[in-house]
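Note that one protein chain of the assembly has been removed; the remaining protein chains are unaltered in position.
Each chain carries a letter (A, B and C) given by its place in the written order, and its residues are counted from 1.
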Amino acid sequence: MRYTDLVETIQFLADDGRPLGDLPLSSDELLHGYRALRRARHFDERALVLQRQGRLGVYPLFRGQEASQVGVALALRKDDWIVPSYRETAAAITFGMPLSRLILSWRADPAGWRIPEDVNMIQFYIPIATQVPQAAGIAHAQRLQGRDAVAAVFIGDGGTSEGDFHEGLNFASVFDAPLLIVVQNNGWAISVPTRKQMKVQRIALKAQGYGIPGVVADGNDLVAVWHAARQAAERARRGDGPTLLETLTYRIAPHTSSDDPSRYRDEGEAGEWAKKDPVLRMRGCLTHLGLWDADKENALTEELETEFLAALEEAHAAPEPKPWEIVEQVFAEMGPDQQRDWAYLRGES
Amino acid sequence: MRYTDLVETIQFLADDGRPLGDLPLSSDELLHGYRALRRARHFDERALVLQRQGRLGVYPLFRGQEASQVGVALALRKDDWIVPSYRETAAAITFGMPLSRLILSWRADPAGWRIPEDVNMIQFYIPIATQVPQAAGIAHAQRLQGRDAVAAVFIGDGGTSEGDFHEGLNFASVFDAPLLIVVQNNGWAISVPTRKQMKVQRIALKAQGYGIPGVVADGNDLVAVWHAARQAAERARRGDGPTLLETLTYRIAPHTSSDDPSRYRDEGEAGEWAKKDPVLRMRGCLTHLGLWDADKENALTEELETEFLAALEEAHAAPEPKPWEIVEQVFAEMGPDQQRDWAYLRGES
Amino acid sequence: MIAERGTRVLNNVQAINEALDLALEHDPRTLLFGEDVGVMGGVFRASDGLQAKYGEKRVFDTPLAEAGIVGFGIGLAMAGMRPIAEIQFAGFLYPALDQVLSHLGRMRHRTRGRHTIPMVIRAPYGGGVKTPEQHADSPEAVLCHVPGVKVIIPSSPERAKGLLLSAIADPDPVFFLEPIKLYRGVKAEVPEDYYTLPLGKARVVREGDAASLLCYGGMVEVCQKAAEVAAREGVELEIVDLETLTPLDTGTILESVRKTGRAVVVYEAMRTGGFGAEISARIAEEALDFLQAPIVRVAGWDAPYPPFSAVENFYRPDAKRVLEAVRKVLTH
Partner (left out) sequence: MIAERGTRVLNNVQAINEALDLALEHDPRTLLFGEDVGVMGGVFRASDGLQAKYGEKRVFDTPLAEAGIVGFGIGLAMAGMRPIAEIQFAGFLYPALDQVLSHLGRMRHRTRGRHTIPMVIRAPYGGGVKTPEQHADSPEAVLCHVPGVKVIIPSSPERAKGLLLSAIADPDPVFFLEPIKLYRGVKAEVPEDYYTLPLGKARVVREGDAASLLCYGGMVEVCQKAAEVAAREGVELEIVDLETLTPLDTGTILESVRKTGRAVVVYEAMRTGGFGAEISARIAEEALDFLQAPIVRVAGWDAPYPPFSAVENFYRPDAKRVLEAVRKVLTH
């Protein structure tokens, strides 16, 4: 049988951000996209500081993957859905999650785990790949309900090895579910490089096993990701089914705030990828097009810091979780066992 | 990305058995192959009778799939391994399983479930797809032990939907395990047609997601299956890793002896496929080549019936299973709980 | 067969089929899916005729993948549908246990009530009819150790219909395990119309004072046989049919044991770690002073349910073994 070992990679910006040709986005969109990238980056940097101060729990950084996440979120409508793994804080921010909730979420505070009613996102998933069949169901429900909303599910290169990834893709394709399966190929699954995770060159090739399109985008090129995600979303809305979108990027940061990559990789590689930094790259694009300058940059930084500090305030204002909340929300109505436990935790027995 | 929606199908014999060109098998091999097909067919027909007489339990017929199974078994060496689903009785017969053991096995008799020491086969698997990662491990063990033996694992079209199919293929490919993954695409998973099981046209295309070869053979053409399996086995022995082999065939019989296909399909289709019957087709080939005639056929039938009756005798001679065997072989050494249960079952407590 | 007005005599499969039919009619968000549930109507015909009646959008076959079935259902439920998934046999729930343990029972809790999973997962379970390997498993103990899911096991057509309709209407995930042995064996009067029966309640199906038989599902029939035999010897056994395993109705169990002072716990799953251990533990914690004899368990042996049909009946508890246990607690 013939092989298609390589899939061409969608790219619109050179490593320094120079447009390689006509861009499929308007100037306003480009500016909007850059601000979204910076917002995400700012949160990630400040979150790490909080974590180091012991004010957050284990935190999965996303530095370097902003374009892969923001680009997809920008292609979605408010009534669409995002089904994330644990690393999609950038997508969540862009999709409308209040920063204060995200701070609380990574502080492992119940107030953060209850997503606002007006945000169609499921709280971050820890068990790898389990979100994929669920996302297929969420997407299929949109069609059953006569809507043209779509769902975007995120997973990593390592996650593609799990059975749930396969079952989810198969369900999505068999039912023509309006779903974007976004695989952020950041080169690593904790300490395991993608080449040890699978034999195939391109994760997008896996789409062929399900009879759906497989697309590869430069994951550090916001224009490329946004464009590819938009096309996949339109296809899904038309009822033509799911698309597998592989974004080529790199986890330049540790796996989480508690990981030490020097135990398993040469950080030189991360340095190489830092040169393709998605945020700087987009800024390069704007500068090249005369849409951006140092003043704008400084103003934006100030604005973002103000926003973050306000969010921090808000997060601090959240009430301390109560011990008895442990046995609340197990069932809609507490069973006799939860009632007994609840009474004990309230000191009433 | 480019698509390879169709994979050419390996075929050597026309529907009536006429060779379409040079055959990759010697006359002796062709004769040997035909006898193997007939042996399997004879067992299947007699087993169904036994089942109807209440002398076997639920029996999964393989009528029409003989070539898909026998062809693979013929490509294996004695020191290779077969890891079957529940439908591979034909492969087991060809690989050297005594008929008496197979009768006992389908009578759900422990004497049948203990595979002879000199047959590298694991007892039929009931939970779909679980055999695939296990087969990858068995195959990998051969290399670790410095042998060039290979393993062949069987699964159906429906089984490809399970997560274990995916995980098994990924492990096999990542470790270059000497494994043949044989998918018998017989068109049905009980009542569910293959087109509802997956969106992709050809199961062999799934190989592209793992960076391994995917091959399609006419599953009713023994020459095609044997040839394809032999090539895949050689590749595996060389250390070049696994191959996914899809055999296109049809389940002309009910799913098992307790199924009634008229509840879910038009039996006309089965009739169409009966015209491509793998046994008649191979006989057609031999006749065309002047290697076979009616006398040989009758002699063979008699020989097979004699063999089957002897096997039946032998099966009858097997001792009745004892109640206390239920708690034997739970552990190498019974634990206190098994000892208590054992004593009770022996009427000693 | 004509019965009193408003009811007919049905077996369990028919009662379940009727409940599914009414649920689909009752709420347009209801979906029914699984392996072979569509055109074929299920291997036990529980969904017979429903695809023809409600269409392929609402009653459909899925690919052969249990984690996919449960995960897909979780997604449908979180997005506002009312999924009813059939797992062909309880022994094939295992590939879906990650979805069950990681999400089904946790989603409401982890999202603080924002996302909930009103989903029913039906599965035939248990032995007694010489099914192939793994088709006779009884994994209820595993499901009862999962916080946030309810587990229902009916033992008669009339109860099965009402309990299944309650399970489908419940705002939380519910496992509904159907004893294979009773699918066609048991027939009874079943009301025609839509009705629900309360979850979380155990039922005294036979009153007695000599000892309490605590059981559920396929073992209720076995305990009834035992009780009849004992009655002939003038020994009146009380039978408590749990029906709901979680949330467990401890009150009814304790009430019975406090009255009889003797408890025999009967289940067909492997003895060690079976749900009967939880029943014993609760009695030993809350009714010890009333006990006049040890709490005896009658259960499957500490071995897999034998795939060897000739001996399968020696694994599954029967009236004889229940009576031996009764003798033990009575003569203590």
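The working rule: a contact is a pair of C-beta atoms (placed from the backbone, for glycine too) under 8 Å apart; a residue touches a chain by one contact, two chains touch by 3 or more.
Here the structure is a predicted model, which is why all the values come from computation and not from measurement.
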Practice problem: Taking the full complex into account, find the residue in C:Val142, C:Leu164, C:Val186 or C:Val266 that is in contact with the omitted chain. | Solution: C:Val142
Quiz item: For the full complex, which residue in C:Arg8, C:Arg58, C:Arg82 or C:Arg106 touches the chain that was left out?
Solution: C:Arg106
Quiz item: Looking at the whole complex, which of C:Pro95, C:Pro118 or C:Pro317 touches the chain that is not displayed?
Solution: C:Pro95
Quiz item: Which of these touches the unseen chain: A:Gly71, A:Gly158 or A:Pro213?
Solution: A:Gly158
Quiz item: So that we can see where the missing chain sits, which residues of chain C does it touch?
Solution: 67, 91, 94-95, 97-98, 101-102, 105-106, 109-110, 133-134, 139, 141-142, 144-145, 147-148, 246, 248, 265, 269-270, 272-278, 280-281, 283-286, 288-289, 291, 293-297, 302-304, 307
Quiz item: So which bits of chain A touch the chain we can't see?
Solution: 57-58, 86, 107-110, 113, 126-128, 158-159, 161-164, 189-192, 196-198, 263-264, 320-323, 325-327, 330, 335, 337-338, 341, 345
Quiz item: Can you name the residues of chain B that touch the chain not displayed here?
Solution: 81, 83, 110, 113-115, 117, 122-123, 126-127, 130, 132-142, 144-145, 163-164, 167-168, 170-171, 174, 329-332, 335-338
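Definition applied: only the chains that are shown with their structure count from here on.
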Exercise. Just list the two chains that share the greatest number of C-beta contact pairs.
Key: A-C
Exercise. Among all other chains, pick the one whose mean CA position is farthest from the mean CA position of chain A.
Key: B
Self-check item: Separation of mean Cα positions, chain C and chain A [Å, integer]
Solution: 41
Quiz item: Which chain A residues sit where two or more other chains touch them?
Solution: 163-164, 167, 170, 174
Quiz prompt | Residue list for chain C, restricted to those that touch at least two other chains | solution = 63, 65, 67-68, 95
